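Of the protein chains in this complex, one is absent; all others appear in place.
For subunit A:
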Amino acid sequence: MSNDSNQNAGETGEILLEMRDVRIEGWSDEKWNPIIKGVDLTLRRGEILGLIGESGAGKSTLGLAGMGFTQPGCRITGGSIVFDGVDLVTATETEKRALWGSRVTYVAQSAAASFNPAHRLIDQTVEATVSHGIQSESLAKDDARILYASLSLPDPETIGERYPHQVSGGQLQRVMTAMAMSSRPDLIVFDEPTTALDVTTQVEVLLSMRKIVEEFNTAAIYITHDLAVVAQMADTIKVLRYGQEVEEAPAREMLESPKEDYTKSLWSVRALHKETQPSDDIVLSIDGVDAAYGRGLKVLHNVNIQVPRGRTVSIVGESGSGKSTTARVITGLLPPMSGQVTFNGEALPPELKGRSKDQLRRIQMIYQMADTAMNPRQTVGEIIGRPLEFYHGLSGKAKEQRVLELLEMIELDESFYDRLPSEMSGGQKQRICIARALAAEPEVIICDEVTSALDQIVQEGILKLLMKLQEKHGITYLFITHDIATVEAISDEIVVMYMGEVVEQGSKDQILTAPFPEYTELLLSSVPEMDPDWLTKLAEKRGQEA
């Protein structure tokens, strides 16, 4: 999809899918609530349309509706969805089944969950093609092996004989693309296909998906919340919010001059930037730490990290690089095999049990999933009140007063005092978790992927709050994340980890400017940029190097 060729397709191609004033409702809280409130969508043959929006915008629901599919508990209440002359709203189940898996196919977000654990990959790849009678099983399997090869899967001849649990997430996602391509459909719906992948894996998957869609001139709806990713894939981008269209424009135009403020806010975290301030006052020091789970393999090898007081140190790396394990060693949840953690010049006892209440108080933690980090049956007052009681012995009026102060610090009003976690949004819940950490009056807060589960605008709010608190109270953050944009936005220092080792540590400016060590280079260059040609350039560059 070089953008020039597809702009032509976008204007002149024959219309493949036409959605007019589509309305969809979902059943929740004992009533039907609108999810999609009258959206139009036109897709021509060979065109790629990016659907972008935050969680709850209705982009997946709309994408699936483009196939005539509604998830259980949803219903289409109005409008028309015409796919190549067939109205999918009025079509029978049998008519739609004849299209699904043959002319329209689907690539889901979680490849691991979307493959049946009981069957071999190649059987699942060709299942639809064979059951629709498009090709015989042996021909379809031959073709699948060719698709595997063109998607750059390792061992394309034999990888199909494996079971889903035997290959990695990135590979599974490519096998799923092969599965979607097996019947040579007219339309593929990609539903957040790279969201669950590491950035370095994401690049490879994006490249192979783009290549194959281009090769067969297949039309596609590409659903994502990441504007930089969609910019690499789509000819046209449609922004959705609250089930309505915000704006639609060719990809290039959208990135250069978005019309709506809301569209701009979709990359708000990228606009945040913190000036680096050096400091020599080390509050927390991790020296020569090796660690393993149980008697298993070592996951940390000689990790050394210095955390200066009142600053933000980010630990970045892919999943499995040992970021969270490092946090567990610092908090005492996982005693190291060797090495030690020094806090304020004193060695911390390796195990949680050995630490004094005061040592525990000074290091607090905030987690990725605010949902699971709070007791769903406790009110905000109880959740924040607990550390006040435990560490500071507060009770009664004094405790209540302090909780209200803390609520003010995290920019929530008094009405939250009696709320349950289920009565708050994701961002509000994460704020409560921050308040709970603050209640202990810690010196260091470890933030483990605290913004990964949140939308961009909400992320921005949380990050701004964290920075404000740092300025005011001099709190030190150890920020664990895989998102480079977040790192850019908040850190003073950066630690790059890979396979349980520290690859590099230094000030942000030092780490983020060339020259880079090999792995840092790979990691940084894999982060999608707001440039529609970024992926193409990257592929060329890497192609040349290889």
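The rule is short, and it goes like this: a residue touches a chain if its C-beta (ideal position, glycine included) is under 8 Å from a C-beta of that chain, and two chains touch if they have at least 3 such contacts; residues count from 1.
The rule we apply is simple: contacts and distances are computed from a predicted model.
One subunit of the complex is not drawn; among "ABC transporter permease", "Glutamyl-tRNA(Gln) amidotransferase subunit A", "Succinate dehydrogenase / fumarate reductase membrane anchor subunit" or "Cytochrome bo(3) ubiquinol oxidase subunit 3", its UniProt record names it "ABC transporter permease". Remark: the omitted chain is touched by one listed residue; of A:Thr61, A:Thr105 or A:Thr312 this is A:Thr105. Of the candidate positions A:Phe69, A:Tyr391 or A:Tyr498, contact with the unshown chain belongs to A:Phe69. Interface note for the absent chain: among A:Ile15, A:Ala113 or A:Ile146, the touching residue is A:Ala113. Subunit A residues in contact with the hidden partner, per the touch definition given at the top, are 67, 69, 71-72, 96-102, 105-106, 108, 110, 113-119, 127-128, 131-132, 162-163, 165-166.
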